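A single protein chain has been omitted; all remaining protein chains appear in their positions.
So, chain A:
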């Protein structure tokens, strides 16, 4: 929060225009569906029409048997298995194509290939399946009960994992002035990156390699996982992701379709492609967000939170995803539920429940949109119970700035910042007294006004220890990058993380520019391709800017030393006297271009004495924060809503974000992340849900049934930054990719509940669709849980 001089050049802190936008705005991006190759065959999948059944037989398309593939045809292909070292974890085997059981609607059963997708779909239609239907496991609470049908019979129950955090609650429970009990539910969602999943795989005979252009956030991890399933050495698999049109976590996992397409290319040595369509994404793609909470909070008479007792159930679907396993979500939920609050007594049991729904994978914010919703509604419920302004009760409960760094009740190490200050600024910016006045006056159109707040922490770039404690097969360590000076004085940055729309091509260039002073226009960034970049676990967990940014910083710093050594020779001075300024190299009274150094090393080494630094003009260094339990970004969101009590429609009238992600590499990109994330959070709060009927049939198969917020549903976000550098990361950077999506459900539903409190209504389930809200309003009016009197 210190006053900094206005940054100059194209280094850290500058609102540089995104380098990648030119090609995207001109329609020149290259995504999987844009690739063309001679002999390319398109793949369509025959998918399970039922949620749960025993597969007893199948028939290939008559006359086209050679172009249809069932599991028995995919010789040597191993299923997707994600092991966890957590005690009691049950392992699922996710076959690329269904083996003997169908476990969710949309599960791949056969793959059909043809020159066009339409013809491949014709073949898939002409295949036949025989199956005996079984009762479906849909509701996660019912799935936990004894006697439930079983998704994996050999398990004996439907639990991937149960965890327990024990804390002393009982003493407080006996004496606390206030006890608040609630159940919360968050709907199942799809992530809807603008570009769906897809891949094109081919065999490169020259390199003797399988080349996979897949739309992924984690190319190196996909290489490891894919090679294992295919039984190929990893050096014989190259993942070369093209442009990726959004990921949000969906593209962090190895998918069955990926295995099949890769197997086909490896086996037939010709190119194959599958492009997910919106319907496949809605019905068959991995889902997210479906949580259920039982929360009991104890507080004193002022609303000071004393203890929290919780039970979290996550419906993780039929199979565990790779690499995150089926339990990362619940582990994060249990660990993050206490939020930014200062209290010491916590007990939590979590259940990761298998069901006949598609597998579940963490979505932007991972479990935190759910836990933030649960804890933020609980704080407001406490405030109402003690009859105080919720924002003030919230402020008193937040970890104060003076306590930083602070280890919370689940041992999260909050590194820096001032959480109550973010809330105070949000209260001022939204003008709480003015909203209260307007609310008291009433609206001419009969709508009800409400205001809500939500404060959260975003554990970004959590590292080795944290992931190891979750037991998953992929634990991030040091992140590496290569930075190279080219002969003409330009720079190439190479990192194994991938760009998925979050602006890394620009921000990583800015970090290099900060150190070398070379403008970003002269810095090329190569990302993701496993043949060209150092191993990285990829883009997830808000780690890109911190980890890859840190790695570029370290490598650029190392390169700077190497450049200075050579420049010192040319300038006839000591390396320590050499400095960079505005894209020039200075030493003594003279100065050089970076090109002079590049030329000397690469093209005119005769200018240099023997024994000059043999590493040349390229450096690869690794980075990990000093304390790698996560750099905690935080923010407060505030929303003012108007509720139409006759239709249940909610309009967001005002929306304020006060966020602190440490040092901002590019404030414009930070704002873009906050706005985009918030838009998704608004979807979670008000619109998005993937409903299933009791037989496990999805009731959402197009975007007419699954509503995403559009521009007209979104407010004009008002954003204000605080900037508390992390003490542990390079340049004080914290991650910002996920935060926007975390807070909106809490802020918006708190605002809705504030608006309708006079009607005796409190919403605890999202999305707050008009139907849900109106149903509760009508029930409250008629004094019955479901009935109502006709409207006046």
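Throughout what follows, a contact is a pair of C-beta atoms (placed from the backbone, for glycine too) under 8 Å apart; a residue touches a chain by one contact, two chains touch by 3 or more; residues count from 1.
Note that contacts and distances are computed from a predicted model.
Going by its UniProt record, the hidden chain of the complex is named "Carbon-monoxide dehydrogenase medium subunit" among "Phosphate transport system permease protein PstA", "Tryptophan synthase alpha chain", "Protocatechuate 3,4-dioxygenase subunit beta" or "Carbon-monoxide dehydrogenase medium subunit". Checked against the full complex, the candidates A:36, A:194 or A:704 give a single residue touching the omitted chain, namely A:704.
Note on the undisplayed chain: of the listed residues A:121, A:228, A:396 or A:618, the one touching it is A:121.
Across A:61, A:98 or A:778, the residue that sits in touch with the chain not pictured is A:778.
Residues touching the missing chain, restricted to chain A, are 116-118, 121-122, 125, 277, 279, 646-649, 687, 701-702, 704, 707, 709-710, 712-713, 769-771, 774-775, 778, 786-788, 790-792 (touch as defined at the top).
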